[in-house]
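A single protein chain has been omitted; all remaining protein chains appear in their positions.
Chain lettering (A, B, C, D and E) follows the sequence in which the chains are written, and residue indices restart at 1 in each chain.
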């Protein structure tokens, strides 16, 4: 039958075109076995293993008790170590100039040293997250217990991923921190760039639509509501008209600041300690310590009977 | 090699610190076997089983016909019963004062009685959701059929989870309803607190960023667009400066109200029947029945040639 | 024990009510084996297979090299073909008037012909997505490489799903394109209706909360930020008070337009080439080519010391 | 490096040779989708589903009680029906002369009719197996209960598979019965040809190495021990020197016969009712009803001090 | 169509008959949730967990090193404990007179105490198996290393299961030991009744078809070849003509005995220390210490030219 023949032709020609070297260019990530490659699955497991180590019993293998917690922690720490080694090496490989040959042994050794450094940070990561959980519990009248907060609040997941990813940024690991952050973004709608700096006892309510840019700096005891953007107002272009990378362009937020829902804070401005930013605001100016900024009364609203 | 030895030291010391009792405090949920514990996986399966019972053929095991629907329904109902028993007991256990010993037998009996009560509500849950689906179909010019609505509309998933979770709230089940709601929040970006009260024929278009607070009350035939917040304006603090829990603080929305995208409705205000709230508004005042509130003309907009 | 007996009664009665024909109505999708039915799982696999074919090595089976790429592409293309046949047939069946009997053979043949046509479009889909990836890389100062963009940026996932879904819309496949779009919506918070028309080198930053309506038309080199809505201002009702389906009601966006975060563009208006729309704006008027529209200075903001 | 290049050459050349039509001949089973093909996995699931239907609670889904047994049975029967349809059609297709085109629709209809016939036999299969289980329990001093027999005795598995496979042989289903028998052979070391005829209350002790040929006929209440062969002594060759297929060539065993371990019974001989055959014997002659045949005293044994 | 209707009738009638109480009798194992039930899967996992604890690195989780062996052992021991509790309780429940109600709490407590006792035996089980492995290595000229023996020799698996099962027999656990033994029988063709008594440094070569009866007693340093039966010659019947259970009826084998392939040793006879039994023999008489018994020269063989 003509149709059957046509089908074969379509399949063979399309397969040949898709597999042809000249059509692959930047869209294909080839590798040889042994060379590490970033993996969404491995990053997901890495996140879950960190969560299980930091919040034992809440995430991961649930049957934790005083006798077996040493064994569970040991197994999980080792699993995490090897996941880190692979993914850190993958990140380093991706950031390496591809013209030269990769020295996989050197890469692996460097990744193993960095993985050890990350592992050693886990106890302080847990301390930081305990403060975040406590702040979340205190800040929400609907929260019943810290257990409920850990089980149910998306902010806990997003901030956990941020603190893991930021610890890797501090170790100069490329790409992988961003993947960790994006998994939280997908899971919670909260998009925190792992290079941002965030102080202790941080919390976000509801969270969907929150964006925190790469060069933002946030103090202690800060609380954000859903839809808040800490973004760039504009960015300088280079001579080709492309954005210049790496320039500080996001806000600095002081200690004890509250920013209500859907407020947009743009540019390298400073929001002083103890300031309060009302909802739905568009803020592109510095706010003094202790200042409160809210929308003017509803003079921009028309009301009429239908 | 020194490195190998250092690695072992890092691992052993970190594992010991993470597993030490004094470093676990509120971050670890220990239990003994037999004691129920909330589980994200079990809650996910509970949701999927409810969806398959309410919308047979659309969700879950697809090969449903007139002969086998009794068998499929029977198996699914029994699976749901045991999932409910476990998770309800887990919620009750979590809410129990931890100083006393848990009476697991009493807990289990109470959970089983509540599970039966929930199961008995399933037919009326299906009726309510049928009205929601119909309202969604009628309200969207892009909707082609109710089948498309059930297969594709995130609002159906979010409202299904809400109605399941709210039925559990009515049975005074702690924590689990919130977990059910958060899974919809993660899946759809729609965050409906399970304690909110919502009438019949409710629908949400697009939905990302919608927030409905715990004490909100919504009438029949209400339609929301993406980004709408029904939130609290402020909340009273107790003598320690922490929010007082349980006070009505979210809006009351009448029947037949439409609220357009990104409108923020805050505080214990009342939006009367048949009112219309325009997009991007910040509403902290009562709106009369039949009233229409929209943004003033674009007098706050600057236009210029670049 | 009375309780045990009561439990059985609850179970049996509820199962009987849920399985009764008169209670199923539009909430149950029955079928006979052989008849295709839309499947969330199959659609998810379809998306993953497309991603692996378009971005080999980045998505799907990672060990791709110059020798085996032909084999991997061949296997994936065949898997995609059969997934498409099933899901296209399922979409066609759903859109068929249920009064008549389905002619499954005719349906299957039509679906196979459409699947071949979709397969043949894959090389041009890859070209289009390559331009989108490049635009995303150039447009974000935080982006380090195109590899990072493909691995980490939710916009790449959302636009990939859009371009796949839109190609199916062009082949008049019902329902399935919408399911593809909704999976991206769930994953990224970006809601692009598959019937919308979008030009080359399109990009979205952050993305959560973006909504692009069914009749929107977007030119080349357009960039959107998070929370942007291209929506309908209102829609005509028919004599029953229900929306009339199919009327153009969303904006037309020219080439080289930038729309900043949370801007709401409503109705069948035209945003001219090279225009810039500031954040948080509510735009229901035409904007001329090259025009820049921004929020007026903060005259609607109250600032005071606490 | 030369090695890398050589590796590619080896791989590409070997793949090409293995995939070349002229090297495939009888070693490759090609098919087009839709055409059924025998599947070890499907046959394994078919066996497990039969076991769960015949011995509910012992095999398959364990939580069976008086309320849910109807649902479990209904689901399992339907699953079995579709597995049977596929595998029976696959068997029929395999036995069809390949020169002509397969009429898949006719094949499918015939398979569905045969599947219905098999399903209708299930209650009588259970009755027959209940007698086998009872005979096994009574015949072994080590057996503690019929439950233990069903859980632990390989003979129960082998005889169950035989009775299933033989029921399919009676329906003239090709190939699949043999696959069912071989799975029991692999699991238990008991090799019963599905075409053999076996009466009621049959049992085998230990069982490893038992062989029962295709034309063997066995009466009621027969007990075999491990290593017993009911085989062919010789078989006629055709003019090409190959065995002529289909001639009766295996023993006829009467009622109430016991055959002890490792006895070899060969040829179309008759072992009369109530006969007893001792262990390790080589029997190629008829044995009268009630006769007992044992090894002569140990006159073929040499005993000496080492 | 008549056929469709007939199909439904067949299905519904057969399902009803299979699920009817009067047709279930001894073929159905019903239970209520919470009541333990033997599980082939749980027994398989129990065996694998024991193997991993006794032979770490060879079976189970392979990445064992000096640092993590404590963690792996701890996790596996706990997993084993709970598997044992469930399966021991299931065995005890099965052996309980069904007329009375099960006291599940008492059953569970007894099972937990027995599980602890079994766990405490693990180190001595490992010692015994180490001697068996060493004997196997020394006894086979084809064995290259003890590692090869552990990885490849079916006798190691069969004897491991026997020693596990026998330890449970010593604790009076019903049914489960037999299930453990039968899994080895299925895997290796070696059928050792768990009630048999076997000394140290035991080994079996090849093994298929070996049968060791329930009351057999075997000394130290015994070696068997494939097909050896240590069986019962006959057994006494009770007044109903059924075998009387529990009477010693299998051989006693001394220390340092070798029994060659396919020898059949029957009845409560004694094979003295250091005896050698030749292959294919049928032995129903006592053999003195140091005696060697072999087949007489081939006077029962006919040789002729074809």
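Simple rule for what comes next: a contact is a pair of C-beta atoms (placed from the backbone, for glycine too) under 8 Å apart; a residue touches a chain by one contact, two chains touch by 3 or more.
Just so we're clear, the structure is a prediction, and the values are computed from it rather than from any experiment.
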Completion exercise
Among displayed chains, the one left out touches A, C, D, E
Fill in the blank from the handout: Touching the hidden chain, out of E:73, E:197 or E:242, is E:73
Handout entry: chain D residues touching the omitted chain (full complex)
Key = 3, 6-7, 10-11, 13-19, 21, 23-33, 37-40, 94-95, 174-175, 178-179, 181-182, 185-186, 189, 191, 193, 195, 208-209, 211, 213-214, 227, 229, 231-232, 235, 242-247, 249, 262, 264, 266, 274, 276, 280-283, 285, 287-288, 290-297, 299-300
Handout entry: In chain A, positions touching the absent partner
Key = 8, 11-12, 33, 67, 71, 82
Practice task
Can you list, in ascending order, the chain E residues touching the missing chain?
Solution key: 53-59, 62-66, 69-70, 73-74, 77-78, 81, 109, 112-113, 116, 119-120, 122-123, 126, 129-130, 133-134, 138-148, 150-154, 187-189, 206, 208-209, 225-227, 261-262, 279-280, 295, 298-306
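In this section, only the chains that are shown with their structure count from here on.
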Handout entry: Centroid comparison with chain A (C-alpha atoms), farthest chain
Key = D
Exercise for the section: State the pair with the higher C-beta contact count; candidates are A-B and B-E. Expected result: A-B
Exercise for the section: Name the pair in B-D, A-E or D-E that forms the same interface as A-C; by residue number, over half of the contact pairs must coincide. Expected result: D-E
Practice task
Any chance you could list the residues of chain C touching two or more other chains?
Solution key: 11, 15, 33, 189, 208-209, 227, 262, 280, 295, 299-300
Exercise for the section: Name the shape of the chain contact graph, picking from line, ring, star, complete and other. Expected result: other
Practice task
Sort out which chains touch which and give me every pair.
Solution key: A-B, A-C, A-E, B-C, B-D, B-E, C-D, D-E
